[in-house]
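A protein chain is absent from this complex, but the other protein chains hold their places.
Moving on to subunit A:
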Amino acid sequence: MAERTPRRPRRRLIAAAALATGVLTGVAACSPGPSGESATSAKTSGPVSTDPAKAGKVTLTVWDQNTDQGANASTEALNKAFMAKYPNVTIKRVSRSFADLKTTLKLALSSANPPDVVQANQGYPDMGAFVKAKLLQPVDRYAKAYGWDTAFPSQLLDLNRFSPDGKTWETGNLYGVSQTGEIIGVYYNKAKLKSLGLPPPTTLTGFETALAKAKASGLQPLSYGDADKSPGIHIFGVVQALAAGKSEVRKLVFDEGDAKWTDSGTLKAATTLRRWADKGYLGSGFNGKSKDQAVDSFGQGKSLFLLEGTWQSAVLAPKMKKNVGFTALGPTAGQPPVTQGGEGLAWSVTSKSKHSDVAGAYIDFLVNKNGMKAAATHGNLPALPPADYKPAPGTVDADILTQWKAVSEKDGLLPYLDYTTPTFYDTLTAAVQELTAGHLTPKAFTSRLQSDYSSFQNSR
């Protein structure tokens, strides 16, 4: 032992030194990620061929997030129709749920053989990052060739625009178009509302009055469950849209101007939400209840309201038939509604796609009149409702269509708040849980959001 001790550390030392040298050389030699300008092999500009039939034998790989029943059915029908129309094109569809797509798309896009068409989420965290890394190509030339630039209202197009460096949203190149629309609104139980002697609410004040009246009569005012964390963004967003107004919310999320999350409008929204929680409007134990449980309890008629996205109509309509209505709130009576929402994930073409013209034609197939119609017939809300799409009166789908038209055509669409910064989803969802549980004052809540915001602004 005594003779061996001195030797072993020395040998270990040599090994450690060798390892360290190796690691350091590696570190110094290359940095992770692409080095500087990435050369794109395929052409991303020039004239467009709008006839895929002339493209020869093509396999188009498409990544979408249409795993919900209705969305899946319409995508499958359209893919089939496209392949029937152009037998030379084979569509290889990869469909993942929203969360799975969000976590795997980055890896897929940065690989050597990315898919041709992908659904990219709007906002700085996803589309902005992809554009910055030059993984998506501008589709302005297809927009012109297929007339998307005139068919879509500008606020829907702007959501899919980014400056070429990915740093400024809502301006610059168009990086995709969307097939469906969605807004967050108020689902109400018609029979329960009638028994309270109330009309469907149209403003935030009216909504709060109804909440109070329901509570007083012993009825659960709102079904709310935030264990999944995402519903927190929706409920806060809806309140903020009305309390702070559309121009302030847009400034905050699109990062235009010098609006702050600590400004009075957002503070008022936080105070309102906290009051709802304190008064028991949100029920008890909401931070331990899942989103599905909340939707389910509203569907069973256990509460008056549900604040949710239009996508829940497919779940609620079969259960509640014509007893469920949908509305979006406006800032004051008589003004058009303003709410959170947007369009489905944008259909985008990747930079490395070898068949970008076919990809463009495919996207047009999804978003042209026929594509919108297919989406509608399978129970989705088309971004551009065709003139002949008329859901049966009295159904929740009819309400949703009316509200979507009112919101999207009268400039009432506000972006989801988690688009704000790459980490905003985490910051906001955690903060909402703390605010509603009484662990964070409205003021501390707003400064938490602002600190995430300003560190993002400084890093850009």
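The working rule: a residue touches a chain if its C-beta (ideal position, glycine included) is under 8 Å from a C-beta of that chain, and two chains touch if they have at least 3 such contacts; residues count from 1.
Here, contacts and distances are computed from a predicted model.
Chain not shown in the complex: UniProt lists it as "Sugar ABC transporter permease", one of "Oxidoreductase", "Succinate dehydrogenase subunit B", "peptidoglycan glycosyltransferase" or "Sugar ABC transporter permease". Which of A:T262, A:Q293, A:N323 or A:T377 touches the hidden chain is settled by the complete complex: it is A:Q293. Interface note: of A:S49, A:S95, A:S110 or A:T205, the residue touching the hidden chain in the full complex is A:S110. From the options A:P32, A:P87 or A:P318, the residue with contact to the chain not on display is A:P32. Although one chain is not displayed, subunit A still touches it through residues 1, 4, 7, 11, 22-23, 26-27, 31-36, 102-104, 106-107, 109-110, 125, 129-130, 132-135, 166, 226-229, 284-290, 293, 422-423, 425-426, 429-431, 433-434, 437, 439-440.
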